[in-house]
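Shown here: the complex without one of its protein chains, the others still in place.
Chain lettering (A, B and C) follows the sequence in which the chains are written, and residue indices restart at 1 in each chain.
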Amino acid sequence: MKKSVHHFNPENVSSINDLLDEFAKTGVFGGGNLGKAKDILFKAKADGAKVFLSLAGAMVPGGMRKVITTAIKSGMIDLIVTTGANITHDLIEAFGVKHLQRVDAESDQELRERGIDRVYNAFVPETGFPNFEDNIKILIDEFYETKNKEGQLITSSHEFLSWLGPKLKDDESIVKVASQYSVPIFVPVIADSVLGLQIWLRSQFKTIIVDEMRDLEVIQNYFHDSEKTLALIAGGGVPKNYMLQSSLMSDKDYQYGIAITMDRVETGGLSGATLTEAVSWGKLTWESPKVTVYSDVTIVLPLLVTAWVEESQHKK
Amino acid sequence: MKKSVHHFNPENVSSINDLLDEFAKTGVFGGGNLGKAKDILFKAKADGAKVFLSLAGAMVPGGMRKVITTAIKSGMIDLIVTTGANITHDLIEAFGVKHLQRVDAESDQELRERGIDRVYNAFVPETGFPNFEDNIKILIDEFYETKNKEGQLITSSHEFLSWLGPKLKDDESIVKVASQYSVPIFVPVIADSVLGLQIWLRSQFKTIIVDEMRDLEVIQNYFHDSEKTLALIAGGGVPKNYMLQSSLMSDKDYQYGIAITMDRVETGGLSGATLTEAVSWGKLTWESPKVTVYSDVTIVLPLLVTAWVEESQHKK
Amino acid sequence: MKKSVHHFNPENVSSINDLLDEFAKTGVFGGGNLGKAKDILFKAKADGAKVFLSLAGAMVPGGMRKVITTAIKSGMIDLIVTTGANITHDLIEAFGVKHLQRVDAESDQELRERGIDRVYNAFVPETGFPNFEDNIKILIDEFYETKNKEGQLITSSHEFLSWLGPKLKDDESIVKVASQYSVPIFVPVIADSVLGLQIWLRSQFKTIIVDEMRDLEVIQNYFHDSEKTLALIAGGGVPKNYMLQSSLMSDKDYQYGIAITMDRVETGGLSGATLTEAVSWGKLTWESPKVTVYSDVTIVLPLLVTAWVEESQHKK
Partner (left out) sequence: MKKSVHHFNPENVSSINDLLDEFAKTGVFGGGNLGKAKDILFKAKADGAKVFLSLAGAMVPGGMRKVITTAIKSGMIDLIVTTGANITHDLIEAFGVKHLQRVDAESDQELRERGIDRVYNAFVPETGFPNFEDNIKILIDEFYETKNKEGQLITSSHEFLSWLGPKLKDDESIVKVASQYSVPIFVPVIADSVLGLQIWLRSQFKTIIVDEMRDLEVIQNYFHDSEKTLALIAGGGVPKNYMLQSSLMSDKDYQYGIAITMDRVETGGLSGATLTEAVSWGKLTWESPKVTVYSDVTIVLPLLVTAWVEESQHKK
């Protein structure tokens, strides 16, 4: 059956849901895919699917902290796989130091001399890392003491962050909110971050073992226990692959898929790989509603979360 | 003065203007740039600047037709520089054939055999081009007869499209609406399109000369007569460069600049060139508020037009 | 029949042809496509196909001038469709001013104040445009006098550049070499360049009409007269589309296709459109050997031309 291209009509839009519906109706190009992403999210939620979010990058310096916490609080997402960077920057703010939009400096060398770290056009001020280290080392040691009196501690990112959440005083913290709402966070390689380096530093004094196998077990159990699942993939890298592979040992697949990325398919890398490629691996079903939005995560993720919150409040 | 990264708050959003304001407040990454684009647009409009839009690509198959006509009708834009493709596809629809979202076909070879042309995931159906040709040749001949009884016609894209607009019956046509609202359209190389090929075909029988110098004169006059101007650059290519160079012979520059593109800077091409590079050429002033949004035009342009329409209606 | 991925073996490489053959044998990813491009080029040449090159951008500031002239002199290419920028920058050098690799300047504003124009990380020095203008205006006026004593001149980019070539003293000039070797150059919109602005300036005093229809006629004749053709597409934009559409009115198609681009398919634009999409339009045959190399033109084009020259010299 033939279906015409609908022309996006600005006059039809008086809410974020209208906006995304109007995009969906066009049916084509980037705008069409953006609208389809909302449709798949809402359909998956209505179908009772659990939403597993993979989140690459350093999204806290990018202003996405409250987008994530709102997604958690509103019941939009059920599980997070992310980077050590995202957790490190969340904790920097949780310990009281805000990232900066603007720093007047001539060069990265000047930034270095002043102790300021740059993440594209966002900045960690001078006080950020020293304050982070002062705070986190006390907490790591406390974690060590609490969990293990026998001189050895085998743990995992998920276990540590679940413990850490309630200790934080900042109600806006992703780590804290996730633990409050029982949304597990997995950091497949916490060692790959400043947080990881701090854990390593403490492990020089008190044996701390972060066992990769432990998280791998737990995330597969979460997948196994979820009847239906939507893979919501924000960016690429390890979080994307690690989340998708959680279905490999299962006889189920992800039933819904949304990917948001600027990566491209032609390098052959997993970050830019299509969701149909994931079908060949048995990660997603062929019949899965699925879409890739080729756009910036910091544009698309806020739109999806805002649409979800708006719809949730409307229903009340 | 230090300014913290603001975290996008979905709860703050109950309109498209709220949405873009919330993006603007983050101040960083892609979301921050998207918000800044709205700020610059509104500031330029408040300042009385004329908005010159360069529009690359084939945006009608991409569902952007009404976005453009709404931008014209609402007074958001004052001049358009675009491709022959955009005009050709607008006319295909003006002559009664809609583009399609979906065609079941095994391959591009099957499409070809069925006479269907593909533009990424949009399609011109079998009837599109034959019907276009039947209609346009009559109009080209009529244009010829009207304008020139002496056997020779020197014209330009702008002149032809101004004449053509009122002849069209489709009230949604970009060409028609632009002529109704006196928004000039320039197609720097109308020869580079199926429309151009049809003009060439008719020029075999009746001398039609499309003089590149004529449009070049007229667009520079428009620039000269506009005290202040915003360059709103949607995509790259000839439309971008042609619009920006209209300031080169003038002692003024564009005072505001917004670019929306997925092209990248590292190839050295003009399409991905930064707006600060344009400063070195004297196209934009150093002090110009300016921003490049690295995102899909079919996502960003509808957002800007919708925000403008929403604000305009609110003010009434 | 199954074919294994070959692993690129550096030990097998002792020439540029070896290099590209080794890439071709891998058969996959970017390297495989690069190798395939050489295979198609050589196969097309062996088959007697004419090679039509579309060349976007400003490639002279990018160090590609001699790559183009060598491709012409060695008989690799038969026709060029390009931008006004490429011609303008070729003439800047032909008139004696070299582009610069490096300029110490704090900002684009400083460049502007010093009269230096930037093209990514290449620069037109202070003397470049004034010297260009001094020289070109004399030549434009001479062209006018020569071609037309009756007060009106209807011309085209191809006609002007054919006339201009022999007037130039620089043996490295693309325009000069092309005219020496009877390789026609088409600039579909010469108005879209500083050269175009100069022609326009002179046309204020002496009527010069650059008729778009004229080149359109001539390029179609070239296509018609070539039994077989390879479309060698370097970058996107108008040159790509204009060259490909030269087959639309013909009952032939391009039989070979090579595209080199960093543009991506998902925006829906022609620049990133696949060569199979071109099949649906009847520009390329389904059976055409064809490949897109997703890489920088300034890397891939020199490789292809060097391989061709090396092979040509080897055969002697």
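FYI, a contact is a pair of C-beta atoms (placed from the backbone, for glycine too) under 8 Å apart; a residue touches a chain by one contact, two chains touch by 3 or more.
Keep in mind that what you see is a predicted model, and the values were worked out from it rather than measured.
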Sole residue of A:Asp108, A:Asp134, A:Asp171 or A:Glu227 that reaches the chain not shown, by the stated touch rule: A:Asp108
From A:Asp47, A:Glu145, A:Glu212 or A:Glu227, residue that would touch the chain that is not displayed: A:Glu212
Selected from A:Ile199, A:Ala259, A:Val293 or A:Val309 as touching the chain missing from the view: A:Ile199
Sole residue of C:Ala56, C:Ala94 or C:Ala122 that reaches the chain not shown, by the stated touch rule: C:Ala122
Those residues of chain A which, in the complete complex, touch the missing chain: 56-58, 61-62, 85, 107-109, 111-112, 116-122, 154, 188-194, 196-197, 199-201, 203, 208-213, 215-217, 235-238, 241-242, 245, 248-249, 262-271, 273, 276-277, 279-282, 286, 296-298
Contact footprint on chain B, counting only the chain that is left out: 28-30, 264, 266-268, 294
For chain C, residues in touch with the removed chain: 2-11, 13-16, 19, 22-23, 26-32, 34, 61-67, 70, 98-103, 120-122, 125, 172, 262, 294-299, 302-303, 305-306, 308-310
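Throughout what follows, only the chains that are shown with their structure count from here on.
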Remotest chain, chain B as reference, centres from CA atoms: A
For chain B paired with chain C, centre-to-centre distance based on mean C-alpha positions, whole Å: 26
Centre-to-centre distance between chain C and chain A (centres being mean Cα positions), rounded to whole Å: 44
Chain B, residues touching no fewer than two other chains: 61-62, 120-122, 262, 296-298
